[in-house]
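Here the complex is missing a single protein chain, while all its other protein chains stay put.
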Amino acid sequence: MGYPHPSHPKETVVLSQYFGDEGARSFDGWVQRGGYQALKQALAMAPEAITEVVKASGLRGRGGAGFPTGLKWSFMPKPSGKPHYLCCNADESEPGTFKDREIMRWTPHALIEGCAISAFAIGAERGYIYIRGEFTEPIRIMQAALDEAYAKGALGGDVFGSGKRIDLYIHRGAGAYICGEETALMNSIEGKRGNPRIKPPFPAAAGLFGMPTTINNVETLAAVPHILTRGAAWYKGLCLSSPKSTGTKLFSVCGQVLKPGNYEVTMGFPMKDLIYDLAGGMRPGRSLKAVIPGGSSVAIMTAAEAESALCDYEGIAEKGSSLGSAGFIVIDDSADLVYEIYRLARFYAHESCAQCTNCREGTAWTVKILERILRGEGKPADLDLLMDLAENMTGKTICPLSDSCAVPVVSGIKKFRADFDRYLAGAKSPALAGV
Amino acid sequence: MADELVNLTIEGVPVSVPKGTTIIEAAKQAGILIPHYCYHPSLSSPAVCRMCLVDVEKQPKVLPSCVTTVAEGQVVHVHSEKAKQAREGVLEFLLINHPLDCPICDQAGECELQDFVFQEGRSGTRYADYPKRFNPVEDFGSDILYVANRCILCTRCVRFMEEVALEPVIEVCERGDRAYIGITEDQKLEHAWAGNVVDLCPVGSLISKDFLHKARAWDLDKTASVCPGCSQGCNVMIDTRDDVVVRLRPRANLDVNRHFICDTGRSDYRWMNRGDRVEAPLVRQDGRLRAADWDAALETLSGLVKGASDVVVLASGRASTEALGWLARLVDGKRVTAAVRVPVGEEAPLPGVPNLALRTQRAPNGDGARLAGYVAAWDAAVAGAKDAALTIVLDADLSDAEATKVNLGRAVVLLATVEDDRLDRAALVLPVSTMAEENGTFINRDQRVQRFLQARGAPGMAQPAWWVAAGAWEQLGPGRHAPATAAEAFARLGETIPALGGMTYAEVGLTGRVLDGAAVGGAR
Partner (left out) sequence: MSGHATAHGGETHEPVFTGKVRAQLEALFPRYPTRQACLLPALWIVQEQRGWISPQAMAEVAQELGVTPAYVKGVVTFYTMYHQHPVGRHFIQVCTTSPCHLCGSADVVGALLRHTGCGELGATSADGRFTVVEVECLGACGFATPILVDDDFIDAVTPERVPGILERYR
């Protein structure tokens, strides 16, 4: 549902059915709403069979990378005595994205159940739910739900009498966007600086504490119980366009729309309807200027591109951008797009872990150039420089943070040149007065 | 791991290396240096500097050659446009916060940032007018200063302390372009091997206080040598300027010390520059020491040896094998008590490298001396000096008590580097060169024979001790010819020391050679 707004008829409500329903938070409340059936079902299956169901459903990672989930699970090795780990990525820090927070706040048991099923499927007896440090409310709610789950036998040494052990712990982050990167997340759990690791080795081979590990996003894991109870075919059938993009996706619509919120739509849903129908469209007297559809680390789309795009991995890629985490930032004609791009660059510069030269220095330099442009002191050569730096920041680092900084800059300059030209002609940004 | 070989091409050169070799290592075989900073053969590879990115055909992105392993049929380009552009980009990024300190930076002339920027960086920066990040200089303890502004965050220092010294007292702090290497007040960089971070640092960020502003790298002459500090025998470079030793640095030897030397050895070079040297042969005549030429001095020496039935030889553990061997040969046939002085100290291992430590035996050639027959107990030998017909002291450090005893000897000959007023009854004082002033060898605790080369000139008329001994030996028998060179002196050691039979300088080379049948790492 477009919480905090009521469900829109065009939504496909699966994960968000109980957003706003406080009764769904408790174990009993969740069971009343059909919860924990999937876990019981899973415990009676062979782990590999669960993976096959998830594969057949077409579920892809909802954290941003869109990697087929069943395939990722199948990378885990056969049991060999080494402990396997599940990590739930609840670090949600991608600007524009706020869906995992809602899943945890309203349906914590959905996540617990999804984690438990996944842990069982991949042969893990222990999982860590890495929640960003700022999510104090989700942490409180999740911890209370975990305590209840243990008390009711849904977790612990003998889950629902199956003889299987599943332990889940919350690991609280402490303020680092980069810890949303799967290998940095593992380092953070291990008590280290949140530096991404070189791959290979991949987590399934050597992940958390060097052991076989699977990391999945909150939204991905929350979908798993539904896939089990309602079937892979059902999930796969939720598809309006490309058969490679199935199921529903929570779009975190924010920015300059009348009704920001999380809207759950079937993959392939028309983006135009998402903006104007579900999210209520522009404020009075305003027109759509740009959309950043995938969280901020993807190319900016023009209004024309957005209005003709379909909301799935392939549809948005066709328009030159990415679905990413579906952190959907709407920008209208009143916005100072150059400032917003600068502010995003500042975000990346702040969050760079400092390992790779290109990222550490390039993000900060990008900020300085954009700041100068915003002060009306920029030159046309500065745009060429920004494009050149963006190239030196793309495809050259351990993780894609520097690429993420480059992408909005490049797409901004290419598609919204007029905005930059205004500044090159001498305009000064009033927003910088408070910087 | 299988010894399976993988064939690939690097810059057009075909290379065959074991499976699992990284491209950067494979490139070395092809004679190609791939520019890099954070990579180091004695440390883990974090692939953070991004300098070693290479262009591999059929791969969409450039790849870090320090962690990418070779694959059959790979075609690697190090100098394609794509790879060069990647490196040019990294260099430009490194220079935006790096201060233009070259005129005051000790690293200039031996700086890897200078080198690669000169080779393939941009000729000017596009980082116009923006301020550079500033962090203050920090004293990391012992000999090490951290000039934070120059740091390129390659993390070699952090990894050395963590993985090799096993004392992780420095760590990257902060994030992004605010990052620097941090240390805490209560745990400074005082590890016995910490000084290696200065060598590891590719730029002038970690620098030696001892070497601060002392000499310019391009003014230095560099000579391969062996550390005379203990029986480990770490390979070193002796750096001199105008014949003055200004610095010792490690020289790579994968079998002995890899890329490291300890701080004790590193700092112990000042004695090589001592001015209080014996500069001319001195012969005692009418109660006074008078300068003489070598002919006269050697004649006197051979006469003293000829007339003595028993001889005490007290040798320094720092004497070369050549000196020890030829001195033993000089007194061959007499009743000889020969001892070598090896001072003792605390062991300080470098835990991350097998069989590497500052050893308790604080002399480089105790093993060479024992091999040459210097097996008497030191104290007993010193005590025996007063009764022996002849006592020869080869540059040994004597305590006051020992000097008093030796001075009681009937005839005392000093082969000396420095003057010693305490031995005021010496019949003969012959000036010899230190190990820094001659070619020679030491034998380390693992029975490895290692060459050291002459790094500076010997003062005055000083000669290598082997030359002095052999010169006198020559006069004591018919048909004898003293060796003319150190190489010959070494090669002929086998005539009296069977273990060294047949060995030559060429064979020993600059990485050394273990004696046959030697037990490596024997406890001493």
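Going by the order they are written in, the chains are A and B; count residues from 1 in each one.
Here, a residue touches a chain if its C-beta (ideal position, glycine included) is under 8 Å from a C-beta of that chain, and two chains touch if they have at least 3 such contacts.
Quick caveat, the model's predicted, so the values are computed rather than measured.
S.K.: Shown chains touched by the missing chain?
M.R.: A, B
S.K.: Which candidate, A:G191, A:P284 or A:G426, sits in contact with the chain we can't see?
M.R.: Of these options, the touching residue for the absent chain is A:G191.
S.K.: Of A:T12, A:T69, A:S93 or A:T266, which residue touches the hidden chain?
M.R.: A:S93
S.K.: Which listed residue (A:F135, A:F269 or A:W365) would be found touching the missing chain in the intact complex?
M.R.: Result: among the candidates, A:F135 touches the missing chain.
S.K.: For the chain not shown, which residue from A:T51, A:T183, A:S241 or A:N262 touches it across the whole complex?
M.R.: A:N262
S.K.: Touching the hidden chain in the complete assembly: which of B:V62, B:V172, B:I207 or B:A292 does that?
M.R.: B:V172
S.K.: For subunit B, which positions touch the chain that isn't shown here?
M.R.: Output for subunit B: 167-175, 182-187.
S.K.: State which residues belonging to subunit A touch the missing partner chain.
M.R.: Within subunit A, the residues touching the omitted chain are 4, 83, 92-98, 100-101, 132-137, 169, 171-177, 188-194, 209, 252-256, 260-262, 296, 327, 329, 331, 335, 339-340, 343-344, 347, 350-351, 353, 431, 434.
In this section, only the chains that are shown with their structure count from here on.
S.K.: Provide the C-alpha centroid distance between subunit A and subunit B, rounded to the nearest whole angstrom.
M.R.: So the centre of subunit A lies 55 Å away from the centre of subunit B.
S.K.: Tell me, which parts of subunit B touch subunit A in their complex?
M.R.: Those residues of subunit B that touch subunit A are 46-51, 53, 60-62, 64, 67, 85-86, 89-90, 92-94, 96-97, 126-127, 130, 152-153, 172, 174-179.
S.K.: Give the list of subunit A residues in touch with subunit B in this complex.
M.R.: 176, 193, 198, 349-358, 360-365, 368, 385, 391-392, 395-398
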